[in-house]
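Data first, discussion second: the structure below is written as structure tokens.
Only one protein chain is missing; all other protein chains are in place.
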Amino acid sequence: MNLAAYFTYIATFVLMFLGLFIVMARGNLIKKLVGLGIFQTSVYFLYLGPAKLVGGTAPILSDAFKVYTNPLPHVLMLTAIVVGVATLALGLALVVRLREAYGSIEEDDILAQDQASAGATEAA
Amino acid sequence: MDEILIGGLLALMVVTVWGILRTRNLFAVVVLGGIYSFLTATVMVALDAVDVAMTEAAVGAGVSTVLLLGALYLCRSEEARPMHKPWGAMALSATVTLALFHGTVGLPGFNDPQAPIHQHVAPRYLNEMKQEVDVPNVVTAVLASYRGYDTLGETTVVFTAGAGVVALLRRRKRKGKDKA
Amino acid sequence: MNWMQHAPALQVVAPLLAAPLIVLMRRLSWAYAIAVAACALAFFFSIGLWSQVQSTGVIAYAIGNWPPPWGIEYRVDALNAFILCLVSGTGMAVLLFSRSSNAHEVPSEQRYLFYAMFCLCLAGLLGMAITGDAFNIFVFLEISALSTYVLIAMGRQRQSLFAAYQYLILGTIGATFIVIGIGLIYLLTGTLNLVDMGQRLSQVDSMRPVYAAFAFISAGVFLKLALFPFHNWLPNAYTYAPTTVSAFLAATATKVSIYVLLRFYFTVFHLDAITPHLPLSLMLGALAIAAMFAGSATAIFQTDMKRLLAFSSVGQIGYIMLGIALFNASGLTAGLVHLFNHGITKGASFLLLGLVVTRLGGTQMSHLSGLGKTMPWTAFGLLICGLSLIGVPGTAGFISKLYLVRAALDLGLWWVALMVLLSSLLAVAYVWKFVEAAYFRPPPEQLPPSLANVTTWDMRLMALLLTLSTVYFGFDTRFTLGSAQAAAQYLLGAH
Partner (left out) sequence: MKHDLILRVIAKILIPFLLLFAVYVQFHGDFGPGGGFQAGVIIAAAVVFYALIFGLKAAHRMLPESWVESMMALGVILYAGVGVAGIVLGGNYLDYFVLDAHSTVHGQHRGIFWVEVGVATTVSGVMLKIFYMFADRGHLDRQDPAASQESAEL
């Protein structure tokens, strides 16, 4: 296998691994969202890498060029970026509310508080 | 040449993510996140995706960073030390990554003009668009016309996020909290 | 101009356009009226599409007049016409119920936004169900997902915030998996149109990316539809969301995800052709059976009725998946019938619980004790829904279980049939828990502080309507069975 032909894929793997790991292993709610963002970003290269043609140019038509990079993945990834920031905004709004309700943005703290209050209602 | 440039930038991105993973100062995490987004945008320029790069620079590096800083200001917090060993998370993300690795082996490689994505669908956008839509920027034509419905959906996603944030953060009129 | 000809686009656009109008008006009474009008339009159009599909077959609608695969195509066939009816119909019932129940469950400043979010969620789900374009599925999936997070977070307790956050993380991971899967297929075929993808994929030589795409899309959709062991977000989300939201999600959101799975499995991957080479039936079946037992068994130990029903959903999703895992006409029919029947049963149960919340302030077993005396009709309705969840003759649940057992026996899988019956015993156990509380325990001396003393007629009517349909579809199976059989045949003969 020609490694050089697959380097964008390899970057995707590494970024994806790290992003997913941050989401799952870290307990801080903001850091989880940052990890989620990295995980989403890794996908961009899965789409954009193969779209590029060396010697081609950005898909803005002009008489000076013959070869263009494939525009369709660009359109799809524009959508993905916007979806990503929309998710982030909602996630952060939730984090702000969580912090007001629980006084913490650590997953373990919140779960512990929930467990305590669940125990209280059951005893009642 | 292109490969070396893009590969180098991608390597820098990996280093940045490693920094994000290791540091527990959330402010540093957010700043590193901004750097990460700018690197992403630069790679996108190198990959000829100029529209995407511009969006990533404005949205990823700009808006996301501002939002994260705002949330950080409201939460004022440092990340706690992880309480448990992350072996489960490690195993899961490794499995997912290996699955993707397994899958990409049969895919067309970098810079392969014979790849299906260059043979099917996209050629019409590049060759016939001049007669059909006639705007020089093919990305704009595909975004707003050929796949305009996706963009309507995307605008709606943004609207949903906006209205959702209003629903979540609009201040209650009563002072007392009706939270349990 | 013939508006019916544009029904595929309009039934998604009506609720999608309603949401910004509501935000623009900012008045609660307007918000409700607009939402009801949009939802009624969507329901009307989807019934129209269903009857049109019955007579003329597949309807293709090219959005922007760009022919597929260059543009985005809407494609209505026997399968998704059925799903559209389920989604918009239950959406309508839940919406009409929500006016009074929201008055007690959703803070007043957020109430008009509730309707905006509800319309967006409906538009997202309908858009996912009707589209013939892979990436368009992702976009509308995100519309429905983002609005769902907000709807869940509108619950009264602070736990609803964390439930929404958890769902946001898992839902986004799931959606990203789906994008990865779509990306792999796109790189192999160069197209995004589902039918075109399917045709080109069958000519692809390298199977490894296909299997990886299959794995990613499956895992992503499993997360969205909460198949055991991917179900972690669901119990909290259903428990802490406002009751109407639980009803809507239980009846529609997971069901549309199952539809997306079917669409990918049969239209894109042609799984019935691949299955001989892979032990897929076995893998999916094992997951489904695990879900049936784990979900129902966990449900028995719950002390909150909403949570109990949530775990019961995890179990019931197992039955639907079991039908699909059989990969033949009778199995698929059983799965689809159960998808519909479970949807309306769960919708009815949650609406009835909405009545309980309004009247008694909560859904803990302690609230429910003596319900047979305090709210006899509601208790009776919940009993009927419980019987339908078990699969007792005379209810909708019976029909789907009957066909599921029959499909298993047709294939000579008597042990699968036995599993279905055994797990139904677990359902008996959790339904008994409710019966014991409602009929064999005295009502509390002093009723807990209630949100409102009376439930209004519109709430009662909608709960009654859905409960009655649970019984009705247990006797008259023309619509459910007929549509499911047509859909199954269409899926298996699609190529």
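Labels for the chains are A, B and C, by order of writing; each one numbers its residues from 1.
Keep this in mind: a residue touches a chain if its C-beta (ideal position, glycine included) is under 8 Å from a C-beta of that chain, and two chains touch if they have at least 3 such contacts.
Nothing here was measured: the structure is a model prediction, and the numbers come from that model.
*Asks:* Using the contact definition given at the top, list the shown chains touched by the missing chain.
*Replies:* So, spelled out: the chain left out of view touches A, B, C.
*Asks:* Just one of C:9, C:184, C:197 or C:404 touches the chain that is missing; which is it?
*Replies:* C:9
*Asks:* Using the touch definition up top, pick the residue from C:21, C:329, C:429 or C:468 that touches the left-out chain.
*Replies:* With C:21, C:329, C:429 or C:468 as choices, the missing chain is touched by C:21.
*Asks:* In the whole complex, what residues of chain B lie against the chain that is missing from view?
*Replies:* Within chain B, the residues that touch the unshown chain are 50-51, 53-55, 58-59, 62-63, 66-67, 70-71, 73-74, 131-137, 139-141, 143-145, 148-149, 151-152, 155-156, 158-159, 161-163, 165-166, 169-171.
*Asks:* What residues on chain A make contact with the chain left out of this view?
*Replies:* 58, 60, 78, 82, 89, 92-93, 96, 100
*Asks:* By the contact definition given up top, give the residues of chain C that touch the hidden chain.
*Replies:* Chain C touches the chain not shown through residues 1, 3, 6, 9-10, 13, 16-17, 19-21, 23-24, 26, 61-65.
Everything that follows uses one rule, which is that only the chains that are shown with their structure count from here on.
*Asks:* With chains as vertices and touches as edges, which is it: line, ring, star, complete or other?
*Replies:* complete
*Asks:* Which whole number of Å gives the spacing of the CA centres of chain A and chain C?
*Replies:* 27
*Asks:* Could you put a whole-Å number on the gap between the CA centroids of chain A and chain B?
*Replies:* Taking the mean C-alpha position of each chain, the two centres sit 6 Å apart.
*Asks:* Going by the touch rule set out above, which residues of chain C reach two or more other chains?
*Replies:* Touching at least two other chains: 135, 139, 142, 146, 149-150, 153, 158-159, 180, 184, 186-187, 192.
*Asks:* So which stretches of chain A touch two or more other chains?
*Replies:* If we look for residues of chain A contacting two or more partner chains, we find 20, 46, 50, 72-73, 76, 79, 83, 86-87, 90, 94-95, 97, 101.
*Asks:* Which residues of chain B touch chain C once you look at their complex with the stated criterion?
*Replies:* On the chain B side, the touching residues are 96, 99-100, 102-108, 115-122, 124-125, 145-150, 152-154, 156-157, 159-161, 163-164, 166-168, 170, 172-173, 178-180.
*Asks:* Can you tell me which positions in chain C touch chain B when the two form their complex?
*Replies:* Contact set of chain C toward chain B: 16, 19-20, 23, 63-64, 66, 69-72, 107-110, 113-114, 116-117, 120, 123, 127, 133, 135-136, 139-140, 142-143, 146-147, 149-150, 153-154, 156-159, 177, 180, 184, 186-192, 200, 206-209, 211-213, 215-216.
*Asks:* Which residues, counting only chain A, touch chain B once they are in their complex?
*Replies:* Chain A residues touching chain B: 1-2, 4-9, 11-22, 24-28, 30-31, 33-35, 37-38, 41, 44-46, 48-54, 56-62, 68-79, 81-90, 92-97, 99, 101, 104-106, 108-109, 117.
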